[in-house]
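Worksheet: the structure to be examined is printed underneath.
Only one protein chain is missing from this complex, and each of the others stays in its spot.
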Amino acid sequence: MEWHETEIRVRYAETDQMGIVHNANYLVWFEVGRSDFCRARGFSYKEMEEKDNALMVVAESYCRYKSPAYYEDVLVVRTKVEEIRSRSLRFIYEIFRAADETLLAEGETLHLVTDENKKVRSLPESYKEKLLADEIPDENAFPDNQAPH
Amino acid sequence: MEWHETEIRVRYAETDQMGIVHNANYLVWFEVGRSDFCRARGFSYKEMEEKDNALMVVAESYCRYKSPAYYEDVLVVRTKVEEIRSRSLRFIYEIFRAADETLLAEGETLHLVTDENKKVRSLPESYKEKLLADEIPDENAFPDNQAPH
Amino acid sequence: MEWHETEIRVRYAETDQMGIVHNANYLVWFEVGRSDFCRARGFSYKEMEEKDNALMVVAESYCRYKSPAYYEDVLVVRTKVEEIRSRSLRFIYEIFRAADETLLAEGETLHLVTDENKKVRSLPESYKEKLLADEIPDENAFPDNQAPH
Partner (left out) sequence: MEWHETEIRVRYAETDQMGIVHNANYLVWFEVGRSDFCRARGFSYKEMEEKDNALMVVAESYCRYKSPAYYEDVLVVRTKVEEIRSRSLRFIYEIFRAADETLLAEGETLHLVTDENKKVRSLPESYKEKLLADEIPDENAFPDNQAPH
């Protein structure tokens, strides 16, 4: 399976008084990458939650911070499904600075599939297939650009 | 002066247990719009801070929340300079949902120009000119897309 | 009506690269003050939402930043109900640094009362009474300290 790539730009609010991005934001960026990974396969978290009563609750997170990210850096979050089991799945991530291709961080998250009452359940087969499928070419994917102009 | 438009997508982490975006995030989005407004005029906050010892400290913020934003919504943040004085400037904002052009929020921020010791100083003339200038056409602006692929 | 006071300590994650607290955090602190104000009157947001299907959605926020807050500062958030109408209410706030009693910020939030579908509804009478009542003495209020030791 190939990496899915999502571009983000570091926000001022994400920096701290060390002048670099605060460590907790990397978990938010992993999630941005994960959401985008799903959208590129034609479904969304929202849909899983609302239509199929399946939540992907984070059970573990790990991040290794290799080099700091700075305000205004354009970053690339690379996301991949590492492992799918009947009731859990594991995503892995790499975050690069676009300008110089420096690897800033790498990490992973383990998710349990639960229902809305936080009871563990199995991942619906349709999502399993989509998660393992290739990316849908851009023109058919969830519309990314709908600005009113 | 025309509005500058910046597109963002609502992150899962930005929602709260009401199922909508938490109110504090709109101030972060205003800042994203402001940063992007400056970049489109060929300069950045970082440059103002590092090269010219001029910080734009937020002195007031106001936001009117008209309709909720939801996870995965693509939003357009519209930003404009409303007023420039010798030692302060005011930005105004509108946030739309791209898909249905609903106005979700509008607001403003007042900024004092200070040096690194938080003493009020006058805005360097060069930035004043840039802030009032038209947007630089995309091909000459700060590079937006530098993904390593 | 008297001010309700809530003490918080500035977190590292709340600072930005200017070395001061990022402006969006003040709206989070206002909310901390508001939650604590309610608890001191014997009820909680959670209860309003879950038992009585009444949400206090933020319709407007305003903050004036007078002096920066720094990492580790102990702050006092002062909260008061300014106005109660049938379907809306307004809270006002002041934030002081405890050590030198400097006023750092003041602001207000306007709230609409809605049901879970975000339809405006009237504030249940029982909450109106509680909001206008005096604070419950500490020993009878919502338990604040239940550490496992």
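The first chain written gets the first letter, and so on, giving A, B and C; residue counts start at 1 in each chain.
Just so we're on the same page, a residue touches a chain if its C-beta (ideal position, glycine included) is under 8 Å from a C-beta of that chain, and two chains touch if they have at least 3 such contacts.
Only a predicted model underlies this, so the values are computations on that prediction, with no experimental measurement involved.
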Sites on subunit A contacted by the missing partner chain, in the whole complex: 17-18, 20, 23-25, 27-28, 31, 49, 55, 57-65, 68, 109, 118
Footprint left on subunit B by the chain that the document does not show: 12-13, 15-20, 22, 24, 71
Interface residues of subunit C (partner: the chain not displayed): 5, 7, 11-13, 28, 31-32, 35, 39, 44-46, 70-72, 74, 76, 96, 98-99, 101, 143-149
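Assume only the chains that are shown with their structure count from here on.
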Chain nearest the overall Cα centroid: B
Centre distance in Å when subunit A and subunit C are each reduced to the mean of their C-alpha atoms: 33
Euclidean distance of C-alpha centroids - subunit A vs subunit B, Å: 25
Residues of subunit A touching at least two other chains: 12-13, 71
